[in-house]
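Sharing a structure with you now.
A single protein chain has been omitted from the complex, and every remaining protein chain is retained in its original position.
We just call them A and B in the order they show up, numbering each chain from 1.
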Amino acid sequence: MSLIQETDFGAPAVRSEKTVTLTIDGVQVTVPEGTSLMRAAKELGTTIPKLCATDSVAAFGSCRLCLVEIEGRAGTPASCTTPVAEGMVVSTQTPKLAKLRRGVMELYISDHPLDCLTCAANGDCELQDMAGAVGLREVRYGYDGANHLTAAKDASNPYFTYDASKCIVCSRCVRACEEVQGTFALTIAGRGFGSRVSPGQSESFMTSECVSCGACVQACPTATLTETRVIEIGQPEHSAVTTCAYCGVGCAFKAEMRGEELVRMVPWKAGKANRGHSCVKGRFAWGYATHRERVTEPMIRASIHDPWKVVSWDEAIAHTASEFKRIQGQYGRDSVGGITSSRCTNEETYLVQKLVRTAFGNHNVDTCARVCHSPTGYGLKTTFGASAGTQDFDSVEETDVMVVIGANPTDAHPVFASRMKKRLRQGARLIVIDPRRIDLVRSARVQADHHLALRPGTNVAVLTAMAHVIVTEGLADEAYVRERCDLQAYAHWAEFVSLPQHGPEATEAVTGVPAAELRAAARLYATGGNGSIYYGLGVTEHSQGSTTVMAIANLAMVTGNIGRPGVGVNPLRGQNNVQGACDMGSFPHEFSGYRHVSDDETRQLFEEAWGVALGDEPGLRIPNMLDEAVAGHFKGLYVQGEDILQSDPNTRHVAAGLAAMECVVVQDLFLNETANYAHVFLPGSTFLEKDGTFTNAERRIQRVRKVMRPRNGYADWEVTQMLSNALGYPMAYDHPSQIMDEIARLTPSFAGVSFEKLDALGSIQWPCNAAAPEGTPVMHIDHFVRGKGQFILTEYVPTEEKVGPRYPLLLTTGRILSQYNVGAQTRRTENSRWHAEDVLEIHPHDAEERGVRDGDWVRLKSRSGETALRAEITDRVAPGVVYTTFHHPLTQANVITTDHSDWATNCPEYKVTAVQVSRGNGPAEWQVEYTAQARKSRRIEAAE
Amino acid sequence: MTDADEAHATGVTPMANQIAGFFVSQGDHAAAVAGTADHIKAFWAPVMRRELLALVDAGQAEGLSDVAREAILRLR
Partner (left out) sequence: MTVRVYVPGDMAAVAVGADQVAGAITSAAGAAGIDITLVRNGSRGLFTLETLVEVETPRGRIGYGPVDAVDVPGLVAAGLFEGGAHPLRLGRPETIPFLARQTRLTFARAGLTDPLSLADYRAHGGLKGLEAALALSPAEVAARVKASGLRGRGGAGFPTGIKWETVLAAPGPQKYIVCNADEGDSGTFADRLLMEADPFLLVEGMAIAAHAVGASYGYVYIRSEYPFAIAKMTAAIDLARADGWLGRGFDLEVRVGAGAYVCGEETALLESLEGRRGQVRAKPPLPAHQGLFGRPTVINNVLSLAAVPFILSEGADAYQEFGFGRSRGTLPIQLAGDVVHGGVFETPFGLSLGELVDDIAGGCASGRAVRAVQVGGPLGAYFPRALFDTPFDYEAFTARGGLIGHGGVVVFNDTVDLASQARFAMEFCAAESCGKCTPCRIGSTRGVEVIDRIVAGQAREANIAVLEDLCETMKLGSLCALGGFTPYPVMSALDHFPEDFGGADVRRAAE
């Protein structure tokens, strides 16, 4: 094993049909027109000295090392900023250039510490490399002149350090912050010799607008911006490419190691989802893997009131198997079930559902996608025929109009948000449909053309009104519809949306969206060129979540925006493997590849492969399991990698359901909130400790590679396998690749997938089969998967969750950049420095009415329950709307949320809860009690 | 009735009504009944269907819509 080295071409690749042939140092090379000389040379294997150029940002031309001579041209142009031209004859090494480069390096080194041997970047420093490359032997200026050798360090950021004394002012960090990340947090302060990189206006990195994405650290050619961990422990010695385990973007990283110690995670340029970029979570927030609270030994207890007892793996597995057998014997086969995790690998997820369907012998399996994107699956399958987003992420580079609905990409999908912002800076137009003024509405060099700040819960009314405008104003792409869609359904739908009551003027009173603004937005989407829709949980987590997804699909079809790059309907998945968990048959009504359990042929296939009889009726979904538990029929649950107590709605009901069970098995890294109600705790493994695959939001299957042994002894799939064997259903996989082989055998859309092919191609977007051997970046190109696209009527039905005198405000929930989901991982990293607690965003008007000041404790009460948190007064939310995140168990935002759910999938209505806010004076009684109980529940009996 | 009871809005009757509500909006009565029945059959565990049928039989399915009632009876 060695450290993976990536080639830096010095300038970004250029896409052009036209090519140009030129001669560099006597060798001919042909490259796309517009390519920079430096890149053309590198394609030939010729390295031109450089410092300010790197292929992640546009050429800048400041270091003056890459100067070349061109026949027939005066002077010594910089090769990074000079585009190739037909017939050009270039020399990259001449005595004149050699002298010039030495002269420039001599200047650099005259203001740089000579501490290479003790420098953190020793061996990984481009300045050092260049001094060698140009043959610098002496610095005749001496070191008693003006210099920055004593410039102060900024160690305010927990993950990286800025050492100004080592800065060569190449602006790579500043440009990466602008061009790659799109935050514009960095600048060069001062000018001339005094020029220094500065976060904001002479702020520290921590207090500036820096989002700690790491792009600047990545871009820095010296030790100026260095991971603090590298400073502390030194350079890595080997690396492996793996996939981030946070959000659904699926960034590819190099895990750079020293032995089994992770030194740093470095974004991999060849990663097709992230293209070399990262965010604060994936890049830096992996310290949880070795956090002291991580539990690495199995534990059991008879009652949730007892302390935990550490046991051996054998004992834990045997105990669990015997409990499940006992329960099934006593209460029937359907009295147990399992929950797969969108955080685990495809192989692990597949294995859990297989365990439930074989060893448990029922279909009582569900997944956390139930509470996030289940409406996406239902809605897109109904309209298009495939339960997945239609595009790859690269598609955004060809879009002209983006519609972002109920998603907050800069916080929840930051790396893709950066790609969106890049496209927006290039001139694409933007429509945001969200109750809250998310950052995309207005941030550095990005401004939405239209922000439809609708009232929470009125998505369907807004989208149907947009359809009304498109149809009644004659903006429909009728040729597309005639060719690609079911015409009878279209006619029916067009008549429906054309009704006056669906017009924006009629719905304005309900939605709060000014009719003129909505009309303008609809026109822009319909006529602005390639229109793409990106959406998140603000679409799905509603009582009409599935209807909203179908309304989105209708809009895309009626405008002809499906089936080519630049368009499409793109759900932004919350977790790393939501798509994969759904693909793997985690839902109680379907097998892998979205095939219903009632389908005889499919069932037969699995019965033969698995050697068991399978039922033809769906099993229980998570909310049904909890209802059945409260009703006394459901007694045993195996939860892998999910914390339903914190993440699922109406916490009290979840707690009641769990408390009513006799054996709750939690498999996790930490004693999470659900574990407070568990009888068996099986320690989990991190993504660094196992092999497997994740599938991201663009259906991209990517490898997860083991870089260290599991601290808990076993990868999660091995634990599931042990449990299955103990229950009497034999499993004997030696490696996750064998599980993937089985998935491929049994799932048509995965038929061509194997670890071998993944290793060869880097990643594969399903469907991958004989028709598409290397996968499918864009779906529905010639026809919809279901045949003809299906228009569905989308009648707006107001949610049952209504405001009134007692609960006059609407609460909606979301995420913040630094934290992830229930926070189990990120709260156990330095990321908590950015977001130590959940706060309630409230409009100044509503705050004033209640006498609430910024930072006050407030009580937040709904029909479900009550909690307390601090208020943040902001006009980011509209009057009448309040907002919070759900990252912290102390807040327990889901104590507030209700049981209302999507009509089709029971996806909870997290995004709309009627609440009242009043001044408080600290945590609610419930929170104090819960904290005490949780502490009690987490006791572990001292070893004898 | 406490707030908490009021908030616990699951339960097979309102769920069936929600589903029926969607299919009623799609077209005529017969299609709505068929759509509702198909949806329930495809996504509900048998135990839930039985629960709703038991409520209907016991005359306790208060507020169950006509379409939902017809649909569940069709699934008996």
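Criterion: a residue touches a chain if its C-beta (ideal position, glycine included) is under 8 Å from a C-beta of that chain, and two chains touch if they have at least 3 such contacts.
Computed from a prediction, not measured in an experiment: that's the story for all the values here.
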**OP:** Could you tell me which of the visible chains the hidden chain touches?
**Re:** A
**OP:** Can you work out which residue in A:81, A:472 or A:933 touches the chain that's missing from view?
**Re:** A:81
**OP:** Check the options A:8, A:55, A:111 or A:486 and report the residue that touches the missing chain.
**Re:** A:111
**OP:** Using the definition of touch stated at the top, determine which of A:64, A:833 or A:850 touches the missing chain.
**Re:** A:64
**OP:** Provide the residue numbers of chain A that touch the chain removed from this figure.
**Re:** 59-64, 67, 75-76, 78, 80-83, 96, 99-100, 103-104, 107-108, 110-111, 140-141, 145-146, 168-169, 171, 187-188, 190-195
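The definition used in the following text is that only the chains that are shown with their structure count from here on.
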Original post:
Inside the complex, what are the residues of chain A that reach chain B?
Top reply: 334, 363-364, 492, 543, 547, 588-589, 596, 598, 617-621, 623-624, 627-628, 633, 650, 652-653, 792-795, 797, 800, 862-865, 898-901, 903-906
**OP:** Note which residues of chain B are touching chain A in the complex, please.
**Re:** 3-4, 6-11, 14-15, 18-19, 21-22, 25-27, 39, 41-48
